[in-house]
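As you look at this complex, bear in mind that one protein chain is not there, while each of the others sits in place.
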Amino acid sequence: MQLTLEFGGGLELLCESVKVHNVNVDLPKGAEKLTMRDLLSWVRTNLIKERPEMFMKGESVRPGVLVLVNDCDWELSGQLDTTLEEKDVVVFISTLHGG
Amino acid sequence: MACSSSTCNSSGCYKGYNEEERKPTTRAAVNGRNSHQNLCVKCKSNEPICCGIDRDDAKFCRDCFKTNIYGKFKQAVTYNAMITPSDKVLVAFSGGPSSRVVLQFVHEMQYRAQRNYDASKDKSLPVFGVGVAFVDESSIHSFSSQEIEKAIEDIRSIVSNLAPPSKELYVVPIENIFSSDGFDGKERLKKLLDAVSDDTGKEDLLIHLQLLLLQKVASENGYTRVVLGSCTSRIACHVISATVKGQGYSLSADIQYVDSRWEIPVVLPLRDCSAQELNTLCGLDGLKILELLNGPRSGINGLVSSFVKVLQEENPSRECTIVRTAGKLTPFHFNRIPEIHDSNVPLATRRRQKRHSLKPNGSLSSESFCPICNSPLDKSNLSSSLSSLGSHQNSDILAAACCSSCQFQILPKEPSLLEQFVSLLPQPLITKANHGDQGDFSLLREQIQDFLLSDGEDEN
């Protein structure tokens, strides 16, 4: 599945300072849909190069990291249970960096 | 007075502001010298014990460690005139280390008083009485009946094994809070708690009910004090969680040695002892603790406990500092034992009370309290919630008189659910909300009318 992932607010530093990643994520074995839960564990394995604890806590993002799916707060679409579709854009922004 | 933790700054051993921010290197150096000498810092003759997690704190020997903790208890009791010879005190016993230690200390104090009484010719001064109350929450927790029977059996043996004078034990099921309503308490309690959707709110409501039940037991059996085992660690958690729940105004009421906003004053003689010290003491003295009864806390309270735990591990004086900060907030007029007029009480005690207790602060009757959690209400918040009063139904009036924290986390939002919730509240709580008036919120109504009137006048 083709997805566009964006990292902002300092999170890009965890993946070699690249902000936008066009990726192809396979569905988990036997699954019919790709959820945010699956995507997060994929990101952690494949994109995060350092300090994964800055990005994740447990199976979700670390509190203070905002997630938008197609420009919509993931709190509206079910957070970890949000289903992803072809060409979706997922944005991760840290709120934890200085202002 | 000394303190067993090298960095503790509780009121008992406050050494000045800078001590707390000492660099770790300094601290290590000091302790390094101690462990080099390897002797108790107090008696300088015995080997220090290792008390708990932080090896650096090993600086007292076994006896001096015990004397020190008992000393903190004793000082809290005498400085605040918590217990006088004519008192009858009810110790709230949960089975945990803090309440186990407070029971032991109250017992030791009574035992010494009894010995003095027996040895003295002057029989005019009585020895204070001690009772023990255990609130049985098995009806709301999923303990097996064997577990709970075993626990109660253990409690009976703990209390009966204390040397004379003998102590009455009250094992009170939590649902007894409804006993004066004449309903099936278990069913009603369950309904009441189910009506609260927020986990933290549920937990806090239960704590309020416990306190209320202790008051009921104390009052029905002629006790004049309720003794709680709240230790520094517990109070530190309360400071943070009250702050997080927006209860900054009422916070200072809850963390003092004495709290007489209840019919029977509540006292906290272990306010200056940390959980770690009390655990160590239980270990040293072989005081039996019942583990099963203290479930983990959830929601906000759970987050706060783990936050404070992390902070405490990072700096062993953190809990002390938190309680010390809150201790600098202005207490309320009821944070003292009401003036003693009893001529049985020695003059010295009365004088001491005058000297150490707080000066009355503002007029006594001016305070309003949240009907659910009994916290004093900030006037400006009360009038703003009253001005949005929807109807003059009993449930709406009660809701409007609650603190914002109870409104948010305990009261149901939906009007019919709220009405049902209010109808389920136990009589003692309603009575308290109405300041002893029986029944139908008439007093609360009156108070609120006053507020509404004065609000109206302001507008004109």
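To keep things simple, chains are lettered A and B as they appear, and every chain counts its residues starting from 1.
Convention: contacts are C-beta pairs under 8 Å (C-beta built on N, C-alpha and C of every residue); 3 or more make two chains touch, one makes a residue touch a chain.
Here is the rule we use: contacts and distances are computed from a predicted model.
Choosing from "Rab5 GDP/GTP exchange factor", "UBC core domain-containing protein", "Cytoplasmic tRNA 2-thiolation protein 1" or "Defective in cullin neddylation protein", the protein name stored in UniProt for the chain missing from the display reads "Cytoplasmic tRNA 2-thiolation protein 1".
Among the chains on display, the ones the left-out chain touches in the entire complex are A, B. Within the complete assembly, residues 8-10, 13, 33, 54, 62-64, 66, 68-73, 75-78, 82-83, 85-86, 91, 93-99 of chain A touch the chain that is not shown.
Contact between chain B and the unshown chain involves residues 9, 17-18, 20-24, 26, 200, 239-240, 242-249, 251-252, 299-300, 303, 307, 310-311, 314-315, 318, 321-322, 324-326, 328-330, 378, 404-405, 408.
Just so it is clear, only the chains that are shown with their structure count from here on.
Centre-to-centre, using mean CA coordinates, chain A is 45 Å away from chain B.
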